[in-house]
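A protein chain is absent from this complex, but the other protein chains hold their places.
The letters A, B and C name the chains in turn, as written, and every chain counts its residues from 1.
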Amino acid sequence: MNFSSDNVSGVHDAILDALRAANDGTAVAYGHDEWTARAVARLRDVFECDLSAYLVVTGTAANALALAACCPPHGAVVCHHEAHITTDECGAPEMFTGGAKLMGVRGPAGKLTPAAVSAMLDTMGRGEHEQRPSVLSLSQATELGTAYAPAEVAALADLARARRMHVHMDGARFANALVRLACTPAELTWRSGVDVLSFGATKNGALCVEAVVFFDTALAEDFLYRRKRAGHLVSKSRYLGAQMLAYLDHDLWLTNARHANTMADRLAAGLGRLPGVRLPLPVDANEVFVIVPRALHDGLRAAGARYLEWPGEGPGTDVVAGDEAFIRLLTSFRTNDGEVRAFIDAASSIASHAGR
Amino acid sequence: MNFSSDNVSGVHDAILDALRAANDGTAVAYGHDEWTARAVARLRDVFECDLSAYLVVTGTAANALALAACCPPHGAVVCHHEAHITTDECGAPEMFTGGAKLMGVRGPAGKLTPAAVSAMLDTMGRGEHEQRPSVLSLSQATELGTAYAPAEVAALADLARARRMHVHMDGARFANALVRLACTPAELTWRSGVDVLSFGATKNGALCVEAVVFFDTALAEDFLYRRKRAGHLVSKSRYLGAQMLAYLDHDLWLTNARHANTMADRLAAGLGRLPGVRLPLPVDANEVFVIVPRALHDGLRAAGARYLEWPGEGPGTDVVAGDEAFIRLLTSFRTNDGEVRAFIDAASSIASHAGR
Amino acid sequence: MNFSSDNVSGVHDAILDALRAANDGTAVAYGHDEWTARAVARLRDVFECDLSAYLVVTGTAANALALAACCPPHGAVVCHHEAHITTDECGAPEMFTGGAKLMGVRGPAGKLTPAAVSAMLDTMGRGEHEQRPSVLSLSQATELGTAYAPAEVAALADLARARRMHVHMDGARFANALVRLACTPAELTWRSGVDVLSFGATKNGALCVEAVVFFDTALAEDFLYRRKRAGHLVSKSRYLGAQMLAYLDHDLWLTNARHANTMADRLAAGLGRLPGVRLPLPVDANEVFVIVPRALHDGLRAAGARYLEWPGEGPGTDVVAGDEAFIRLLTSFRTNDGEVRAFIDAASSIASHAGR
Partner (left out) sequence: MNFSSDNVSGVHDAILDALRAANDGTAVAYGHDEWTARAVARLRDVFECDLSAYLVVTGTAANALALAACCPPHGAVVCHHEAHITTDECGAPEMFTGGAKLMGVRGPAGKLTPAAVSAMLDTMGRGEHEQRPSVLSLSQATELGTAYAPAEVAALADLARARRMHVHMDGARFANALVRLACTPAELTWRSGVDVLSFGATKNGALCVEAVVFFDTALAEDFLYRRKRAGHLVSKSRYLGAQMLAYLDHDLWLTNARHANTMADRLAAGLGRLPGVRLPLPVDANEVFVIVPRALHDGLRAAGARYLEWPGEGPGTDVVAGDEAFIRLLTSFRTNDGEVRAFIDAASSIASHAGR
């Protein structure tokens, strides 16, 4: 019953197989191998456009490099108050941009709204006494497991563009949002105004690969230099290319994401039926946020269940009482029905005992 | 006949096997997995001391993070003029330290000498008008395939310590130097005064793993923060731990290094017998530097042989004439006798035709 | 009627005289002159302790250099949400620290409280995934013209020390707070736990000089290097030393501050008597914050009065209605009674006309 993170799951077999298959003979190093070239070509197919894409090994690197490509050191990145880039990356965006400021905007359900972003931007603009808002960064899915529909992305991107800001999307769980929204990758990104996407694969079955995908290819001009000086140019790059290819081949990425989302749905459905349990947010990806009685929470912990008590500010759509806990359950491509049922059964049992 | 880099070789089977073996079940992410813990314990055994060690995916990251741990932004790193950190890392040390200066000292055979380092340091020290020399960085093996004996390391380290500088060793090819020098890992590092080592594994058979090994553990105080903010904390870290374990288990690292060195010896022996060919440097690792007639160089290239014409300043122990080329041949754990013989045969044939 | 900033006033005659007096003959450059040495000695007298002090030309430089001395690049600086360092310095603290994060804590009257700081800190501490709180920075006087009493400083400093954080005080208007609080400079700083002070002089009559004063002298270890590499080591440093000496001699700094505060008191008293005008904050320095009917604000602007409509979040102690404006009036050592009376008369006249 480990729902603490999608990172605790291992690697999909097809991806391990791809590493083995790529292991014959010599290959040009440092990103010039054929696997990487094919992976980039596949990303062009997937997103139905010309694009520049680069592989790195972590989501933090993908985000920080993407932001550095569109934000000067005296710029500011506007993002949600709980965005991963501002709460969980130990200042990587600040390091890679050379000191830009992350401006957190509050909003319910982990989402930015045009009104809230505009309000923040309207307080700025006094010239060089403060950093210049240069990028709007969206998380898709958000840190609260919700997703922006293409129209929502477009509304925010339009606003950014009107303020001469670039648009970044942190897609650590892009696949999970995508399969839920029933739209195309293109619709969810460049057709809605996204300039650069951190396209995650690691959380969804890869070993260690993410792509920084530039739809505005002019922004990628210096990317090779930026990646190298950050120590993120992997020498035996064929194994990154091979991972990404296997991830995209046969729609493995979509299959994995659909599976994880389905497991999340079942968790949500099962938990939602328990007394005193509330689901304050839609389950738009593979994350289930639940408000539970603290007694239930304690019981689950005692029973060995692993998940996160969310350290942030609550869902914004409901209030967590003093005797309640706001918890996050994550599913992955590997989560199985048995684990989900075991968790629900355990919760159900604890709840019914508590109710006596 | 690809001797262009040890990076063009793939991954050793034992290491791929270890990835597969590590793939069952869930594992704590972000460096807290048991594989990583065991790898660190193994490094303590190998180096016969208490130490702090951290895994990263590239040598550039290992070097830049190690340097950042011992050099302030207003410091200077003294290194060989052709050290990888100053010629091949696109300013990663500058980025990670926040702007430190790399001071290149010239010296024959790719090596620093106490006299040359002292001469450089004697020109400095005018207070805050220039950066403060804070670290001495040695490459082991050097960029010219030579190795520092423990006594040479100790002499340089003593000098550094007398100037209140820390000592870093770039061990991208540490194993290759070690097996040649017939000493222990401890003798070549902390017993000779090294504070922090970039312990390479990727060039010698791993997929993507290097360890930053602190013998002066006080220097590691902030390392976790530095690694994370550089985007180098890998989420599914068990696969780095598993690589490093397999690399150290059954002395795979030493076996691989010995093999590569033997292949280099054979290349050197075969080429050294050809007319007009000179070996200006000892072959202390898996790199063979050769001065060849330009006609031979052209012939080898035409025959499809792949290797590097060295862009640096020559061996320093011999002079490369206008009609000669200074070339580098790299061998790896995978180089086989057939490749070596094919290259020597090709060179021999070209040379004998040219001689007519 | 220019109450827009204390920076719009010129330089006190005694300070200009001091520049002239320092102009004879040669003097060692780059901070080694005798004027600077005497200024530092005088600061030791003023603060009744051994200390390290360094002169720079701007308050932003003083703050950013002070913070860089006590915050690593992966650290965080906790400060008030409207602190000058986070809203008005265009990321200088981020640049000088190499990327540290400024964490804004909300609080009424521009002041931090131990409870609010503790609450912020309690959400942090998850290890290297976020920056480590390293410094608590207080503005004295605050951006809302209020002052921390020594006991308030001590309570916050105690809290910081318990969390292993350093304490910085932004004293751009230190003199103004000091004369109001009727305590000694020592009591307001190191005796209350302050480690490093940005000691302002420019706003209070100097041309361009501020001192970075380290009470914890160990923090100053690298300061000379940090100042130089920021381009803040002035060559003809005697003119900075001479300014600071003149500022401290004959208590000019206290006299100037008392005058400015008195002018602020009169402004406050006069405005407070007008209908519909509220003073939501104590006037602890030379800043008067007033809530005025928007009609009065418009009238004053039309009459040529210059002051700031405060862009921040309001006083926190009162609510600004839609038909009101929250304005800031600054006085200086040069503000005279006539200007104050003219402004009050103008306001009074506009108010009485509006009232008809």
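Things worth noting here:
FYI, contacts are C-beta pairs under 8 Å (C-beta built on N, C-alpha and C of every residue); 3 or more make two chains touch, one makes a residue touch a chain.
From a predicted model like this one, the values you see are computed outputs, not experimental measurements.
Residue in contact with the omitted chain (choice from B:H32, B:H129 or B:R273): B:H129.
The chain omitted from view is touched by exactly one of C:V11, C:A186 or C:A342, namely C:V11. Across the interface with the omitted chain, subunit A contributes residues 30, 72-74, 98-99, 127-129, 131-132, 222, 224-229, 233. Residue positions on subunit B in contact with the hidden chain: 73-74, 87-91, 94-95, 98-102, 123, 126, 128-131, 311, in rising order. The chain not displayed touches subunit C at residues 2, 5, 7-11, 13, 16, 19-20, 22-30, 56-62, 64-65, 89-92, 94-96, 202-203, 207-208, 225, 228-236, 238-239.
The definition used in the following text is that only the chains that are shown with their structure count from here on.
Centroids of subunit B and subunit C (each the mean of its C-alpha atoms) stand 51 Å apart.
Annotation: 41 Å between the Cα-based centres of subunit A and subunit C. As a whole-number value, the distance joining the C-alpha centres of subunit A and subunit B reads 36 Å.
Touching of two or more other chains is recorded for residues 30, 225, 228-229, 233 of subunit B.
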